[in-house]
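To keep things clear, I will list the structure first and then write my remarks on it.
Left out: one protein chain. Kept in place: all the others.
== chain A ==
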Amino acid sequence: MTGCAKRCKQGIIKFAVTLHKLVTGTLIKDKADDDLEMTMVCHRPEGLDQLEALTNFNKRELQVLYRGFKNECPSGVVNEDTFKQIYSQFFPHGDASTYAHYLFNAFDTGSTGSIKFEDFVTALSILLRGSVTEKLQWTFNLYDINRDGHINKEEMTDIVRAIYDMMGKYTYPVLKTDAPKQHVDAFFQKMDKNRDGVVTLDEFIFSCQEDENIMRSLQLFENVI
């Protein structure tokens, strides 16, 4: 009953306001319009020289990178949704959003919720021009979702499932439901030297350096820029 009375009162008040508007003849804009976001985040990166010093790219490469970046994100920052969207466009068959989320966190070293050009270029510098140790360290950070210094099975399973999600449904051979789990078990078999159920950074680097395939493939993406 009280609810009804309250609604009635609200209705009467609204009617009175409308009448008032009619009488005064002015069209008052809705309040909601004023909540337009006046704060357009616009971020400028540091100077070209500083960036060149910080990363392993030369000026020309930085220019190319920045032009592409600025064209897509005129405001100078990438937020997670845009990131997911961009990444999904490369993998239209499956769902790349989960993996993009982990990637985003890996790029966003400061956990600010958005990637600036410096973060972007720093990560790229490591991935493309960094030493083996740096690359492996970055990968470890990617897998270590909660940044506690260990990779446990759950984290690994999440990552692997995210990667398998990118494949989509139509694969050959048909994707079985326990494929991620098997994959994670194999991974831990290889990486977890002391069998304590978690993989630390040293274990990880050591195991990867043992594996020739991994070492070789790390050189694959160097000519990307």
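Operating definition for what follows: a residue touches a chain if its C-beta (ideal position, glycine included) is under 8 Å from a C-beta of that chain, and two chains touch if they have at least 3 such contacts; residues count from 1.
The rule we apply is simple: contacts and distances are computed from a predicted model.
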Task: Omitted chain, identified by the protein name its UniProt record gives, among "TRUB2 synthase", "Glycerol-3-phosphate acyltransferase 4", "A-type voltage-gated potassium channel KCND1" or "Cytochrome c oxidase subunit 6C" - done: "A-type voltage-gated potassium channel KCND1"
Open item on the list: With the missing chain put back, one of A:T139, A:N152 or A:T200 would touch it. Which one?
Closed with: A:T139
Open item on the list: Can you say which of A:A106, A:I145 or A:V198 touches the chain missing from this structure?
Closed with: A:A106
Task: Missing-partner contacts on chain A, residue numbers - done: 60, 64-65, 67-69, 71-72, 86-87, 89-90, 103, 106, 120, 123-124, 127-128, 135-136, 138-139, 142-143, 159-160, 163, 183, 186-187, 191, 204, 208, 213-214, 216-218, 220-221, 223-225
